[in-house]
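Take this structure, written in structure tokens, and hold onto it; I'll ask about it next.
Removed from the display is one protein chain of the complex; every other protein chain stays in position.
Let's turn to chain A:
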Amino acid sequence: MNGVDLVLRALHHGEQHLAKELTTVAERHRTDHEVHHVATDLAHWSREHAQRLADTGQDRGPHLGNPPTDHSPGLLSAMREKAAQALGHRPEPALLLLRDLRDLHLAAAQNSLYWEMLAQAAQATRDDDLLALVSACHPQTLRQMRWTNTMIKNLSPQVLSSL
């Protein structure tokens, strides 16, 4: 396994992780409606990235494993949504939301760095397919980061000054 394969594997894991985290945050903050809906939409991007990485891995040799296909809400997510509703009238979830957004941001930033590495390697090895993959996916990762950054910027003043 060469270095590119190592990064592919790490990024595949990172995108799967981010997809899961975005979905979890969406459920946990069901009553923060913008977060809920946008995080759900952005989870699709990461799932798609993971799928494309898996396909690339397939072509190149290393088997990355298929991303989970069952996205139907399970017991755990139902509990998270109920908890969000029950806590809807309390201030504490706002603080938790900031922490969750921070974690999402860091996860996306990690993925972004891996995309950067892949892009550099693809250029060095003149791997056009890999470069095309990065060009298609990396901008969306950057948009995930900008979104979490914007939400943190917009929500922090109120949340942190009102406790």
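Here is the rule we go by: a residue touches a chain if its C-beta (ideal position, glycine included) is under 8 Å from a C-beta of that chain, and two chains touch if they have at least 3 such contacts; residues count from 1.
The definition used in the following text is that contacts and distances are computed from a predicted model.
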Checklist outcome for this item: By UniProt, of "Cytochrome C Planctomycete-type domain-containing protein", "Nitrate reductase", "Catechol 2,3-dioxygenase" or "Iron-sulfur cluster-binding protein", the chain left out is "Nitrate reductase"
Checklist entry - If the hidden chain were put back, which of A:Val7, A:Val25, A:Leu42 or A:Leu130 would touch it? => result A:Leu42
Checklist entry - Please identify, in ascending order, the residues of chain A that touch the omitted chain? => result 31-34, 37-38, 40-42, 88-91, 93-94, 143-144, 146-147, 149-150, 153-154, 156-159, 161-162
